[in-house]
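One protein chain omitted, others in place.
And then chain A:
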């Protein structure tokens, strides 16, 4: 597949000694009201890597990304993008990055084409307008006023502007929020093409599936901190797999084989296990031998979702204990 980006190898490579294109070290950000949205975050993203920041709403993802985009400066800690301070050295960084805000705005009375043209006039090496719109599948809406676009189309327009200058580094803050399933898949495919073309991508999302399919590495944020980070496999490695089913009337949960750690809620059973195959084997053998029909049987390996829920849950529980 031909890459959608130039992420040019000819571009000057001004990265830090560690080779990271994006770096955050001990970053904190406190808002005027005293709320600390980012409470000591450190991570780095290598050239050509796709890194996802995951977290519930209010976890501090956007507050972190805004610091890297150079929209604000951290209270303590340092951020570097392409070797520069994105806030103080805005002019050096901006021509080489593309940004899609969580909530970006365009004048509602301009047409899609006029919006792209305005942006192109302010972007080094901008793609032709038509090409930028085709890239995100908005070619057929070129003459429509922005106010008439759907929420999903607006997100695509925002993405088109982020890609306009063929950036080396791309910041995408919840790029698929508000898109339908098809639009989401299209965006995923495009982002993957860009990454394959060498673009470094920092993505925030609260869709776990999005992080799972796209990210080379990811970090899960909770209350301003990174709770866990690594590849999907690393993050899910320590988590148990899950088996769910329902027992028919008249079969009490107590009759289940003793080797299985089962939690029962009425007739609904959930089993957590680190040895999915063996546990399933034990369960199914028991079911056949006792002539029990397992309703809605569902078995799955540990996914990011489990890890995520686990982290969110245990974090808030430990906070309760502390309080």
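The rule we apply is simple: a residue touches a chain if its C-beta (ideal position, glycine included) is under 8 Å from a C-beta of that chain, and two chains touch if they have at least 3 such contacts; residues count from 1.
Operating definition for what follows: contacts and distances are computed from a predicted model.
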item	value
Protein name as given in UniProt for the chain not displayed, "Sulfite reductase (NADPH) hemoprotein beta-component", "Transport permease protein", "Carbohydrate ABC transporter membrane protein 1, CUT1 family" or "Ion-translocating oxidoreductase complex subunit E"	"Transport permease protein"
Contacting the left-out chain in the complete assembly, out of A:190, A:226 or A:287	A:190
Options A:22, A:52 or A:136, residue touching the unrepresented chain	A:136
Residue ranges of chain A at the interface with the undisplayed chain	1-6, 8, 10-11, 69, 71, 90-91, 94-95, 99, 101, 103-110, 114-115, 117-128, 131, 134-137, 139, 158, 161, 166, 182, 186, 189-190, 193
